[in-house]
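Note that this complex is displayed minus one protein chain, with the remaining chains in position.
By letter and in written order, the chains are A and B; residue numbering begins at 1 in each of them.
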Amino acid sequence: MEKYVVWKDHRWIYLLLIVVVSIPILSPIGLPVPISKSTMMSFDLIEKLPKGSKVLVSSVLAGGNWPDLGPPETALVQHLFRRGVKIVFIGFADETPTITETTLLPRINKYGARYGEDYVNLGFLAGGESAMAAFANDIRKVVTVDFVLKKPIAEIPIMKDIYKCSDFDLVIHIGMAEDPIRQYFTPFRVPLIVGVYGMMGPHYIPYLEAGQLSGMVIGLRGAAEYEYLLGFKGEGLMGSDSLSMTHLLVALFCILGNVYYFITKTKRKGDKR
Amino acid sequence: MSEFLRRDIPLLITAFLTLFMLAEYFIDLPILGKLGGDIRSWGVVISAFVLPIGIVTLVRNNVTIIRRREKNWPYYLWSLIIMFTMIITGLIGDLGKHPVFIWLYNNIFTHLSSTMYSILAFFITTASARAFRARNVDAALVLISGVFVILTVAPIGEVIWPGIPVIGNWFLDIPNMAGMRGIIIGVGLGVLALGIRTILGYEKGIVMGEKER
Partner (left out) sequence: MLIAGRYSSLVFLLAFSIITFYIIQRSRRGKAPQIRKLPAIDAIDEVVGRAAEMGRPLIYTVGGVLDNVEAPQAITGFTILDYVAHKTAKTGVDLIICPRFATHIPIVTDIVREAYRAEGTLDLFKPERIQYYSDTQFAFATGVMGAIARERPASFIMIGAWWAEALMFLETAVIYGAMSIGGTANTHQIPWIVLCTSYTLFGEEMFAAGAYLSKDPISVGTIGATDIERYIIISLILLGVILVTMGIPFLNRLLSM
C-alpha cells in the first residue's frame, strides 16, 4: 500500500494539481455558479445607486494579490461604470495606482467615462490604516495631486464637493475588511462593500451579519458570481471550474489521507497484538 | 544616550499622542480635529520615510556578503543590480513612467508576484494531505466541517449533492461566526489592554530590552 501513497512524495501532488487546474481552463466544464447572499447584497446595492453618485474605490491591489483580488475589483468597477457613477480611486499599497492604470482599467468598458470628470486616480498613500484614517477625515490634507495628470485635486471637476469620506454615497474597499470598517464605516456610517481574499470570507461573516458591511465579494468565486450577474465572462468565470476541481482534489486528499491513516492504525494495532 | 532621552521621552510622546487621538475621536472640537488631522498626516510621511531604512540595510548586508565572497554571493549582487535598476528607472523622467520600469513591472514583477501567490495552492494541498488527520474527536469535527466548507465555497459542491452547501453554509453561519466573534472580541480586548499599558507608560517593550525593564 505504501507505494500508492502519493503524499509521501509531494511532487505527485503538485503534478496532479497542475493537471486538475489546467484541464478546465483548456476545456471548460461549465459548472453552474450559484449566487451567494453576500454577492447578491453587493450587486443590489450598486444596482440601486442613482446615476452621478460618488463612490470611493479604496484598494490594496498589487501584482501578488491580483489572482484573488483583481477579479472582484474588476467586476465591481465594471458595474460602477455601467451605472454611470463617479469613481474616485485611492491605493494603500505602493503598486495599486500603477496596476489600476495598467491592468485594471484597460480591461473595463468605461461607457465613455472621462478621466477627471467621471473618474480619478488619487495615487498611493503610505501608512496603512493610519493613512486610511487621515484620508477619510480630510482628503485634501493628504492628497494634493492626482496620479495620472499630476493636477491639483481642487482643479479636478469630480473632486468638487468631495472633502472627506462622508461625502461619498458608497465606499468599496478591496483587501482586508477590518481597516475600512474602523476608518470608513464606524466614524462616517457610509455603506461599505468589500472585495476580500477567498480564504478570508468566513472571517468577515460576523461583520456582514452585524450590518457593518453592506456586501462582500469573496475572492475568485465571488467574482465569478458577480460576472454572472453582470452578464460578462471575466477571470472569475474562467477560473471557476478550475477552482471547483482544486477544491474537490483537496477534499479528496483529506478523505483519502484519513482512510489511509485509519487502515494503517488498525494494522499497527493488529501487529502489536 | 541617557536613559531619559532613550526610554522616557519616547514613552511620554507615545502616551501623550495616544491620549490626544482618543480625545479627538470622542470630543467634537474643531481644534482637536485639525491637530488630529495633522498628526495623521505626520504618520503618512513617517511611514514613507521608513522605506529608505530597508534599502540601506539591504545594501549594507548584501555588500558585506559580496565583499567577503560568501556562498551564493552572485545572487546578492544580482539582487542589488535589479533593485537599483528599478529605483533609477522609476525615478527618471515622469515618476514610474519610464518604459524600462513599466516593462520590468508588467512583465517580470507582476508575474513573479502572482506566481508566488499561486504556490499557495500547492502548499495548501500538500499540508491538507499530510496533516489533516482525525486523531481525536476534535480533529474529526474540524475535518468533517472543513471538507463541507471546502466543497461549499466552490460551485462543484452543489453539483455533487445539493445538501453540501446547505450544511457548509450552516457551518459558516453558525459555529464559524460564533467562534470568530469570540476571537475578535478577545483580540480586541488584548489590543485595548496594550493601548492602556501604552497610555500609562507601562509598555516599554519597543524601547528597551526585557532585562533592562
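Rule of thumb we're sticking to: a contact is a pair of C-beta atoms (placed from the backbone, for glycine too) under 8 Å apart; a residue touches a chain by one contact, two chains touch by 3 or more.
Given the structure is predicted, the values throughout are model-derived calculations rather than measurements.
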{"item": "Contact residue for the chain not shown (choose from B:L51, B:I81, B:I108 or B:V166)", "value": "B:L51"}
{"item": "Omitted-chain contact residue, chosen from B:Y105, B:F132 or B:F148", "value": "B:F132"}
{"item": "Interface residues of chain A (partner: the chain not displayed)", "value": "10, 62, 64-65, 94-95, 127-130, 178-179, 182, 189, 197, 199-200, 202-203"}
{"item": "Where the unshown chain meets chain B, residue by residue", "value": "22, 25-29, 43, 47, 50-51, 53-55, 57-58, 60-61, 64-65, 71-72, 112-113, 116-117, 119-120, 123-124, 126-128, 130-132, 180, 183-187, 189-194, 196-197, 199-200, 202-203, 205-206, 208-213"}
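To be clear about the criterion, only the chains that are shown with their structure count from here on.
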{"item": "Chain B residues touching chain A - in the complex, by the definition given at the top", "value": "25, 33, 36-38, 40-41, 43-44, 46-48, 51, 96, 102, 105-106, 109-114, 116-118, 121-122, 124-126, 128-130, 132-134, 143, 146-147, 149-151, 153-159, 165, 172-173, 176-177, 180-181, 184"}
{"item": "Of chain A, residues touching chain B in the complex", "value": "6-7, 10, 13-14, 17, 21, 31-34, 62-68, 95, 98-99, 102-103, 125-128, 130-131, 133-134, 137-138, 141-142, 187, 198, 201-203, 205-206, 209, 218, 221, 224, 240, 243-251, 253-258, 261-262"}
